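A short worksheet on the structure shown next.
Excluded from the complex is one protein chain; the other protein chains are retained at their positions.
Note that the chains take the letters A and B in the order they are written out, and that residue 1 is the start of every chain.
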Amino acid sequence: MVSKRIFRIAAVLILIVSYAMPAFGGEVVTLLNVSYDPTRELYADFNKSFADYWQKKTGQKVEVRQSHGGSGKQARAVIDGLEADVVTLALAHDIDEIQARGLINPEWQKRLPHNSSPYTSTIIFLVRKGNPKQIRDWDDLVKSGITVVTPNPKTSGGARWNYLAAWAYALELPGGNEQSAREFVKKLYKNVPVLDSGARGSTTTFVLRGIGDVLLSWENEALLAVRELGPDKVEIVYPPASILAEPPVSLVDKVVEKHGTRVIGEAYLQYLYSSEGQRIAAKNYYRPIDETIAGSMTKFPEIKLFKVDEVFGSWQAAQKTHFADGGTFDQIYGK
Amino acid sequence: MLSGLRKQSILPGLVPTLGYTVFYLSLIVLIPLSALVFKTAGMTLDGFINTVTAPRVMASYKVTFGAAFVAALINAVFGSLTAWVLVRYSFPGKKIIDALVDLPFALPTAVVGITLATVYSSNGWVGSYLDSFGIKIAYSPAGIVVAMVVIGMPFVIRTLQPVIEEIEKETEECAACLGANRLQTFQLVIFPMLLPSILTGFALAFARGVGEYGSVIFIAGNMPMVSEITSLLIVTKLEQYDYSGATAIALVMLIVSFVLLLAINLLQRWSRRYAEG
Partner (left out) sequence: MSAMETVASPAISVQEQPGRNALSEPAMIRWLLTGVALLFLGFFLFLPLLAVFGQALEKGFSAYLAAIREPDCRAAIRLTLLVAAISVPLNLVFGVAAGWAVTKFRFPGKNLLVTLIDLPFSVSPIISGLIYVLVFGLQGWLGPWLYEHDIKIIFAVPGIILATIFVTFPFVARELIALMQAQGSDEEEAAMVLGANGFQIFWRVTFPNIRWGIIYGVILCNARAMGEFGAVSVVSGHIRGMTNTIPLHVEILYNEYNFAAAFAVASLLALLALATLAVKSLVEWKMRSPRPVRKPAQCAST
């Protein structure tokens, strides 16, 4: 009896000590990574790996907290005072907006390789199993009788990539120009019955509610959706050409200065470019920029990828022409 | 200032209770809401008018207020009927059903929206039946109405229930003694007594519907000019970092809500006087 009780007390003590240990053995540093919706799984994996790496390297414990939401909403939260040490968003324009409020160094995009995008993605099609409507390329989307599901470009970062991909495709057609691109995109949106406010909402609408023949989606989202929601229900179609999506990352200078986390924040972002970071990105269906890792994986087919800077000048220009109030997207619905 | 008012009541406590009420109201509601006004004041008048009368915004008013009106109407009719049944009749399970009426309050609006989309989409429990008749609920303006009916339902039922309980049987007995049949009693005695409360319930459900966001976006389809509600346009403006545009539309919504509620309160006063006189 007595020995059992002693054992029990000892067990409790050990538990308490092991919980209390970190408080004695070096401080725990916390980082806040404010990110957009589709990166949940990626950063859940990556943060674990980084914490191990950092503790091995410096002996310091690090806890990375995550916040996810629509890219624009998240950028606004940082602008309004959410103290993010690093931001990892869907498009450069959102980080530019944070920069415009003086929270980030104006040179942010040059601080890390590849325009500060450690991984890329593209826009592809998700169709019903067996591709009953035979959808292969962008011009199949504007045919009558085809219904397309895509989120609202005014509220969703991913949807803006969808829109620009369609626009770029129409421009690249023989004889394509502004006018024909506008017509093409207009016809495409005529086939859209539901505009969800975010990318995940559209995926659910397409897969669970059975709305639409084709979903325009991030490649990583589509691969995840097929895995999570049913390889027996939907399949992926790669169009011959699409857009190169470059989700950028950055330190938030003002915040890391306040928190004294610049060094670890920088290390965190650098680690995204390491071979381990790249492997984790690839595992979570993002295209790694490291050729050797990209080459070792076969799941990313080669397709022609338009670049936003080459087709539209810059993200700012694209935002202004297409998605600002009165832009081409509004004109489509303005009668 | 308060002491200068002519006190018609002999009861104590006007200054502390009214003082605290005004203080707390200012702190939680008025000061934060005034931020909307100040933010909007940064715009030019032309800019303001252009923003709040843009075609897409106008269409969204039509959708929002139209759907809220239809939903409130449905609630007024069927909610009143339900309240009557819940108070006057007895049937097995009544107590549980009565308790469940408050549930739309407790569930997060997003859950309500997702659930309604599940039930009413063309592959859902109800939606699939309606679909075979060519009726589409989810992802159409009808979906907005359904969401607003669910959200507004407790208001009509809970406003009516106590009033129906209060109706004295003697009144109905009088009518019966004087030779009225049941229909006449209802038309001429009961319904006029209930009407003010029905109107209040209607107005409350309407006001609640106008402000609803979470449940609607999941079932509306959100098509510009067709099924896009005003709250969504505010979010859209925010997404473009257009804070003053967003607050301008928000201000219009706020003023409309305020006028609506003021009307409800006057209506209630009128109904009390009507009941007393």
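In this section, contacts are C-beta pairs under 8 Å (C-beta built on N, C-alpha and C of every residue); 3 or more make two chains touch, one makes a residue touch a chain.
Nothing here was measured: the structure is a model prediction, and the numbers come from that model.
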Hidden partner chain, touching residue among A:V62, A:I79 or A:L112
A:I79
Identify the residues of chain B touching the omitted chain, counting contacts across the whole complex.
2, 5, 7-14, 16-18, 20-22, 24-25, 28-33, 35-36, 39, 78-79, 81-82, 84-89, 91, 95, 97, 99-112, 114-116, 118-119, 125-126, 146, 149-150, 153, 165-166, 169, 172-173, 175-176, 180-182, 185, 207-208, 210-214, 230-231, 234-235, 238, 243, 246-247, 250, 253-254, 257-258, 260-262, 264-266, 269, 272, 275-276
For review purposes, identify every residue of chain A that touches the missing chain, sorted by number.
32, 37, 40-41, 65-69, 77, 79-83, 101, 200, 204, 208, 224-225, 228-229, 258
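Keep this in mind: only the chains that are shown with their structure count from here on.
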Using the touch definition up top, name the residues of chain B that touch chain A in the complex.
54-56, 117-118, 121-124, 138-139, 217-218, 221-225, 232, 235-242, 245
Tell me, which parts of chain A touch chain B in their complex?
70, 72-73, 76, 79, 97, 152, 154-155, 192-197, 201, 205, 208-211, 323-325, 330, 333-335
